[in-house]
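Complex shown without one protein chain; remaining protein chains in place.
Here the chain labels run A and B in written order, and each chain numbers its own residues starting at 1.
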Amino acid sequence: MAGLTMRGLHKRYGETHVLKGIDLEVDNGEYLVLVGPSGCGKSTLLRCLAGLEEISEGDLLIGERRVNDVLPGKRNVAMVFQSYALYPHLTVRQNMGFALKIAKRPTAEIDAAVDKVAEQLELVPLLDRLPGQLSGGQRQRVAMGRAIVRQPDVFLFDEPLSNLDASLRSHMRVELKRLHRRLETTIVHVTHDQVEALTLATRIMVLNLGVVQQVGPPRELFNRPANTFVAQFIGSPSMNILPAQGDEKGIVVDGVDGAIEHHARGPIELGVRPTDFEVTDDGVWSANVDVIERLGAEALLHLELGPHKISVMVNEPTPIEMGQTIRLQPRVLHAFNRDTGVRIPEPAGATS
Amino acid sequence: MSRVKSLSVALGLCLAAAGAVHAQDAAPVELKLWHAYRDSEEQALLEAARVYKEQTGVQVTPIGIAFGAYSSKVETAVPRGNGPDLLIGAHDVLSKWQRLGVVEPAGEDSTAYRAGAGAALELEGKRYGYPLAFKTLVLLYNPELIQDPPTDTDALLAAAKAHTGGGSFGLAYEATAAYYFAPWMHGFGAKISGDDVHLDSPELIAALAFARRVGMDEGIVPKSPTSELMGSLFDEGKAAFVISGPWFAAGRKRAIAAIPLPTVSQTGLPALPFLGVEGVFVAGQAKHPGEAAKFAAWLAGPEGAAIRQELGGQAVAAKDAPPLPDTLETSVIRAVLAQAETAILMPTDPQLPNVWEALEDALRKVMRGAATPEEAAKGAEQYRKVLSRPPPEAANPVPYVVIMVLVGLGALVWLCLPLRDPNVRQEIKNKKVDYLWVFPAAVAMLALVVVPFVAGAAVSLFAHSQGEWTFVGFSNFLNIVLSRDWPVTSPLSFYYTLVVTILWTLTNVFLHVSIGMGLALVLREPWIRLRGVWRALLIVPWAVPNYITALIWKMMFHVQYGAINALLGFGGEPAQIDWFSSFSMAFSANLITNTWLGFPFMMVVTLGALQAIPRDLEEAAELDGAGAWFRFRHVTWPLLKPALLPALVIGSVWTFNMFNVIYLVSGGQPDSSTEILISEAYRWAFKRDLRYGYAAAYAVLIFGVLFVYGRAANKLAGKKVL
Partner (left out) sequence: MRQPSQSRLILTHVGLVVFTALTLYPVLWVFRLALESDAGLGGGLLPIPRDVTLDNFRNVLGTTDSHGWLFGKQLFNSIFVSVLTALMGLVLSATAAYSLSRWDFPGRNRAIGAFLVTQMFPGVVMLIPIYILLDKVGLLDSLLGLALVYSTTSVPFSVWMLKGYFDTIPRALEEAAALDGCTRFQTFFTVILPLAKPALAVVALFSFMTAWNEFILAATLMGDARSYTLPVVLNGYVDEYGADWGAFAAGAIIVSLPVMALFFALQRYFVEGLTAGSVKG
């Protein structure tokens, strides 16, 4: 078991600059989730960690060892692929024992290791089947099992849950959490699903266009997003971002009446999560209800706030009807620099 | 006198004993003998070798080589020192063999042989080889049907007519072959060798008219007679007369007799066939030339002759061969020996192959009724002149060498252009290992495919004539591309053949794809019973080697006895389609054969491609009320197309160069009109006067056409057109 160190990692394909200097220390036993939209470079970073892509510049250390030029098979990392990449011509048992067999371990040792993991993952009845005879969920577990058997220093997960249906996915999230607790091995997990990131990670790294946007525990990313990108990417439904002006009287959203007290000054982007509103007759904003999405326990209101469209989450049952005009009070405000999108820090001692 | 004789005998014995001791000391001598004999002649040769070993202890190993491959094998192997000690061949190849160094002089007097035999093997005053046997045509007949064989053609025709009918034929011979036409030609006083040859002479026209009468008009000769057909007709008692040689008599299942050919009644001249004198030669670079010469003399001498006469049925050239009793069994040999005395020695004139080609062309036209004897003779003279034109002027190789070197350097520079980019150089360095994986295949291809092709293509800059090579630059190409030798519309012009080749490729590919796809569409229906069985049976044509099936098809297309015509008679009288007498029919015969050979490949490819197409798309179209054709045209076909396209391109390249079918089925008949480029090139290289340079230029042009086609197909495929 070991941690990971990335120092100024760059990846270029000819003219295309995919990773633009990644610096990060991952402690032993951390569950790091790499998240970002497609094309942000998260998969490339993972493949660099695995050794499937060459690193153009910078250093990568696993534990204390610099592994830039170490072959993938010699890094002692295990990877679970999005497609699982099970060897179709080998049985589940052979798949799981493949790496040990390549390492020329004695057969008895391989069998013992496979049996142990198969038991943990409830794969014992499937051991003699071929991957083609398994369901999607079973294949996913076999792919996990194959990674675990190797007892690697680091697990690399490349969107391992994206091919599962919704219920199985939430079940596997719990399984993964349990697995991490039991194995206490460093895990790097790539996903585009922020729910997966929030539920699984001990730390999240948000990437966009090859640049790290923010790294931190899920709660910190949710509560104090470092910029508008992170703010909109983390949390569902997505945060409302409105152009606004701040001065001594408070913040006024462009084209909307009503000032809210805040320390930010000048032109800013104002962020409010849909869950951070209160519908109250003495609310500072007045908005027209366009559409209501009823989700069961809650309802998502799509509102017209002056020239802007915002969404607001309220508890059900609610008396609000479409076409109605309601008054709102935002409770938690996030202010960002309008030019750079960077969060305007709270004055010392203030709470969000 | 007797003492001297006995002394010399004793000396000879001593020498022989010394030789034997010596031979035991060293490795025993083994003489290799190449020949193209078959059946009884081969048996006789083996027996002779056995007897010789008993007498002298020298092992002679006769090695039979297929007749078709014999001369090319001898001419490539022997000059390079890979040949045997001894060769058997006929006198008419001697001059070529001598030039190539295939044979050694014999140096022995010719008095031991019958008249003319020794002289036939002489060249520039030296004799090469030892005469073995005469080969010539005689009039063979079935003695059960014919008691009093005719001595002139009128009587022959009358007798033949009397024995024609009810599936029987009065006379069987290969009426369209020049060799069998030669007796009529001589009987009318025409000649085809010497200084002053004219194929449009009145004598030759008369001979052509007579050949037409005998071969066609009288209705006494079976159509398209091949030697095996004549053999089975004779064996069944359905042929009264046969014009053929001693080889025909070997292995007959019925009594056979022969006399020399009759005189031509119209002229009173004898119908004289050509005479071939076969000899055994000491090969150039033989391992044991001395021993070989001894065996050759023995084989040609009385002892060998006795065996060959007795077992092999040969008309031997040795004077001292055992006399033949006047019986029915020896009748054929005696007739051949008698005929040999008057027959005309096959000329060794270097122009002969050209005359031969032109003559045969005219003969076939006349027999088919495509031309009158006058027209055919005129055409033949024209053709002969073109064929006998001297090779193009020698060119100065220097400018060509310069051009070639420049082109080669240019290509090299073009190949290396990407190397200017340092990134590319770095990448090549980084990916050295990747190249190693392609390396074995690339080297093998380079050595065994690319280099031979380039070497072969380089020959196109030379002209070959009578063993002489002249550098002629692009003359071969210019002659072909400008169609200098014949009008563009002649079957011998490059453009005519190109059009035929394209037509051939298009029709074939169309039929392969439509039949293959039709079957695949049917066979994937789930309600078809025994699907596996049909599929297995329908790929059989692909599994059987195509040279086998091509020959079987050729046989099935025979005009009188072929199964196809029987089939087309629908149970009644067989149809009378002469498949190889017109372009359209001969082309169809080729096409039918190749379609049969080619559709299984397309069927299998389509079956595979169909597996990847979800059926629900077609079902959706069906629900929308689309008919079967509409569904195919607008749903199935667009989905199949991308998968079939590569198979289509590679299939068309194969068809373009499908030599076997053309060569074996129609053989280019009639008049080379069904020849495709590749078979035309082959004919120039090996059949018409060995014009290797001309053939190589053809090959380069074929490659050029295919290359352009390949580029175009790529472009089309890229745009998903077709």
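FYI, a residue touches a chain if its C-beta (ideal position, glycine included) is under 8 Å from a C-beta of that chain, and two chains touch if they have at least 3 such contacts.
This is a predicted model, so every value here is computed, not measured.
Novice: Looking at the whole complex, which of B:115, B:255 or B:438 touches the chain that is not displayed?
Specialist: Result: among the candidates, B:438 touches the missing chain.
Novice: Among B:226, B:489 or B:576, which residue is in contact with the omitted chain in the full complex?
Specialist: Only one of B:226, B:489 or B:576 touches the chain omitted from view, namely B:226.
Novice: Which residue from B:194, B:268, B:422 or B:545 sits in contact with the chain not drawn here?
Specialist: Among B:194, B:268, B:422 or B:545, only B:545 touches the chain that is not shown.
Novice: Out of B:69, B:162, B:328 or B:716, which is the one that touches the chain we can't see?
Specialist: B:69
Novice: Of the residues A:71, A:108, A:166 or A:297, I need the one that contacts the missing chain.
Specialist: A:71
Novice: Tell me where the left-out chain touches chain B, residue by residue.
Specialist: Output for chain B: 32, 34, 36, 38, 61, 63-69, 72-73, 76-77, 80, 82, 226-229, 231-232, 235, 247, 253, 415, 418, 424, 427-428, 431, 433-435, 437-438, 440-442, 444-445, 447-453, 455-457, 459, 519, 522, 525-529, 534-549, 551-553, 555-556, 558, 561-563, 566-567, 571, 574, 596, 604-605, 607-609, 611-612, 615, 618-619, 622, 642-647, 650, 653, 657, 659, 677-678, 681-682, 685, 695-696, 698-699, 702-703, 706-707, 710.
Novice: Which residues does chain A use to touch the chain missing from this display?
Specialist: Its contact residues with the unshown chain are 47, 50-52, 71-74, 77-79, 81-83, 85, 87-89, 98-99, 102-103, 150.
What we mean here is this: only the chains that are shown with their structure count from here on.
Novice: CA centre of chain A versus CA centre of chain B: separation in Å?
Specialist: The mean C-alpha positions of chain A and chain B differ by 76 Å.
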